[in-house]
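All remarks here apply to the structure that follows.
In this view, the complex is presented without one of its protein chains, the others remaining in place.
And then chain A:
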Amino acid sequence: MSAPLLSSRGVVAGYVPGLPIVHGVSAHVAAGEVVTIIGPNGAGKSTFLKALVGLVPTTDGTVLLRDRDVAGLPTSEIVAAGLGFVPQTGNVFTTLTIHENLTVGGHTVSRAALARGVERAYAMFPALAAKRNERARVLSGGQRQMLAIARALMTDPAVLLLDEPTAGLSPKVVGEVFADLRQLATSGVAVLMVEQNARAALRLSDRGYVLAEGRNRFEGQAADLLADRAVAEAFIGVRHGGAEGH
């Protein structure tokens, strides 16, 4: 495995000072990898992702992005340093056109890089190119997710963080989004996502982490986590005998 592009160690983070939600979580992701974080509701998965990108303050630990400690930096600097983030909900500007959404995503890059990024985004997601001058509110759920991913890629990030990228999508669209993420990883981007759709996400992933109560509980190769009975029963919703829990 190549050296991690993003590596966090002992991250403590929370919205209210003195009341951390994430208690010393460590994780890493390398170029070309897809890594999924799973865990029950309230495990601190989304808070951890937000802490990595500076949207939630960290009070301890390190976040190394390409060997630079970015913990505590403003989000704009972390994004400029090479971290892209796709939030779970409300992840497109519905009053802006698709083209304007992409332009806002490339707010920190030069005009030339912005133009290249836009062309790359349209090449990767032709459905967006066809509607470039329409407001994002006309897009379907799957297309909005495409736009959110495309917008996060405008800065040509080394690492892409996604918070539940398939939430609310139909099974067919979930497959398309996962295929897009795998394609991104193949191009060299490190993908770290939080997913409730744990089983499908781990099938796509190279490795996985299990968080519970804001702490690392398990980690390993995705196939090993899927095969681990304790993990499967407790966190993937699979009952003894292999049936889906829900």
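Quick note on the criterion: contacts are C-beta pairs under 8 Å (C-beta built on N, C-alpha and C of every residue); 3 or more make two chains touch, one makes a residue touch a chain; residues count from 1.
Keep this in mind: contacts and distances are computed from a predicted model.
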Omitted chain, identified by the protein name its UniProt record gives, among "ECF RNA polymerase sigma factor SigE", "Iron-sulfur cluster assembly scaffold protein IscU", "Peptidase M48" or "Branched-chain amino acid ABC transporter permease": "Branched-chain amino acid ABC transporter permease"
Residue among A:8, A:58 or A:155 that touches the chain left out of view: A:155
Option touching the unshown chain, where A:7, A:26, A:75 or A:196 are the choices: A:75
Positions on chain A where the hidden chain makes contact: 53, 55, 74-76, 78-80, 85, 87, 90-96, 100, 103-105, 107-108, 114, 151-152, 155
